[in-house]
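With one protein chain removed, the remaining protein chains of the complex are shown where they sit.
In order of appearance the chains are A and B, and numbering begins at 1 in each one.
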Amino acid sequence: MTTATAALGKDLVGLEPLSAEQIRLILDTAEPFKEVSERSIKKVPALRGKTIVNLFFEASTRTRISFEFAEKRLSADTVNVAASGSSVSKGETLVDTARNLEAMRIDMVVMRHGSSGAARFLGERIASNVINAGDGKHEHPTQGLLDMLTLRDHFGRLEGLKVAICGDVLHSRVARSNIWGLTKLGAEVGVCGPMTLMPRDVRELGVTVLPRIEDAIQWADALNILRLQLERMQAGFLPSLREYNRVFGVSNDRLSKAPKDLLIMHPGPMNRGVEIDSDVADGPHSVILPQVTNGVAVRMAVLYLLAGGTPALAQSAGRAEDK
Amino acid sequence: MPTRTEILDAKAVGRALARMATEIVERCRGTEGVVLVGIQRRGVPLAERLKVLIDQAEQSDLPTGKLDITLYRDDLQTVGPRPVVGVTELPDLDGRIVVVVDDVLYTGRTVRAALDECADFGRPRRILLCVLIDRGGRELPIQADIVGAAVPTEEGDRVDVLVTELDGRDAVELVRGARP
Partner (left out) sequence: MSSPKPILIRGGRVIDPSRGTDGVADVLLVGGRVEAVGLNIRPEEGEVETIDAAGRVVAPGLIDLHTHLREPGNEDVENIASGALAAAAGGFTAVCAMPNTDPVTDNQAAVGFVKARGEAARRARVYPIGAISLGQKGQQLAEFGEMVAAGAVAVSDDGKPVVSSHLMRTALEYARTFGIPVADHCEDPTLTAGAAMHEGIVSTRLGLKGYPSAGEEIMVARDIILAELTGGQVHLCHLSSRGSVELVRRAKEKGLRVTAEVCPHHFTLTHDAVEGYNTNAKMSPPLREAADRDALRQAIADGTIDTIATDHAPHHYDAKEREFDDAPNGIIGLETAFGLAITELVETGLMTLPELLLRMTTAPARIFNLPGGTLVTGAPADVVILDVGTEWVVDPREFHSKSRNTPFAGRRLKGRADLTIVGGEIVYRRS
């Protein structure tokens, strides 16, 4: 159990700014919240009376619902705002949206936005806590955290673990958050995908480049398979989805050549038959559904840690609990 | 300058627990339907010991549970950094006589949180409170049904209960002037 001294700041913008200790704190805090989701009354009053706004500029059902469950299970009041598009095209600027929310005295904002840096932009301008639910191609910290929790659950550790992230690394905020989180906690990260979808300087992030999926399967303890987006084909990065599946798809046939049983992960939603075959997704080594369960627990942990306890009052933490 | 005095030594703690075990059985008119629930952290080993004592005397096998009340505290906004949340594991509580066990009873807020949390797990027939030390200073209308020892204290004092399972020895110590 880590000690509760590695307090988080006001916002969770990404995993890059966090220390290993802070990340461990979140993962450890998620454990008791897993238990809350197994009770028949799935609610604790920890965030009672807090107002949380889910501000989603990009459509996302699963992440939003996961956050909503996390918020409600902590007894917070939640409001969903499906804002449209970017400041430029649609009327109200992000700054004005933020200030309006602040004027309504909300406590926390969970935001997903299409521009990298948007979460930090918001966090710098409002006093409420800001949680990044995905900003452009930059980071998706709660996804990175739930991926790490799932790996830790299965392997009992993260240090020395070899995790291969497979797919469109160039455009993936999930990949970036995973790279930051895993490397900070001592895991080895590999990236695998077509060169058109791989950042040129990715090695400088401390990762191993695995040119073919076969190399990744030989090397890794776990595969984190990213969703391939149709737009990439249209933008000329790939010839076809069929070719992607033939060359990079994770199939049971390919997995059978692995030296050990690989853990199969996917952030969802899956393109069955493109980046991952159905029998792999539904197979015995897939932890795709546990990832979803862990997602709610991790998000509860993040909300809980950000919501209360100012550092100033940490000084009085020396005294014994009031019995 | 804080001063530390031992109020109960290991033997005295053992005697108190033995008496508390007997009182529990008396108040519950036997062991039928009784569940011992220890409040994290030190209530848990105390509940375990009480179980052993009662089982020996009555040839029973009492179910026990652990309750972490961190997420039910009413002061979550003011205590920081975030208190670490411990394990909660409870047997079925519906229709049972739940004996909540804790080391020290002071303001009563911990017990209030424990009552709220138990309610979320089921509907006990009856709830009793059993504490090793009652140090007075209640801020809520809460009373202990079974008390090991009553120790009058003042604001600024602290009562430390040490248990072998966590601290290496059994003792109860009073620290005067712990806080200015």
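Keep this in mind: contacts are C-beta pairs under 8 Å (C-beta built on N, C-alpha and C of every residue); 3 or more make two chains touch, one makes a residue touch a chain.
These figures come from a predicted structure and were not determined experimentally.
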Within the entire complex, the undisplayed chain is in contact with A
Can you say which of A:R24, A:K50 or A:R120 touches the chain missing from this structure?
A:R120
Option from A:R176, A:R232, A:H266 or A:R299 whose C-beta touches the chain left out:
A:R176
Specify the residue from the set A:I41, A:A82 or A:V95 that touches the hidden chain.
A:V95
Considering the whole complex, not just the chains shown, which residues of subunit A touch the missing one?
16, 86-88, 93-95, 113-118, 120-121, 135-139, 173, 176, 199-202, 204-205
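The rule is short, and it goes like this: only the chains that are shown with their structure count from here on.
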Geometric centre distance via CA averages, subunit B-subunit A, whole Å
39
For subunit A, which residues are in contact with subunit B within the complex?
1-7, 25, 28-29, 31-33, 35-36, 39-41, 43-46, 304-305, 307-311, 313-314, 316-317, 319-323
Which bits of subunit B are touching subunit A when the two form their complex?
68, 70-72, 75-88, 102-110, 116-117, 120-121, 135, 158, 160, 178-179
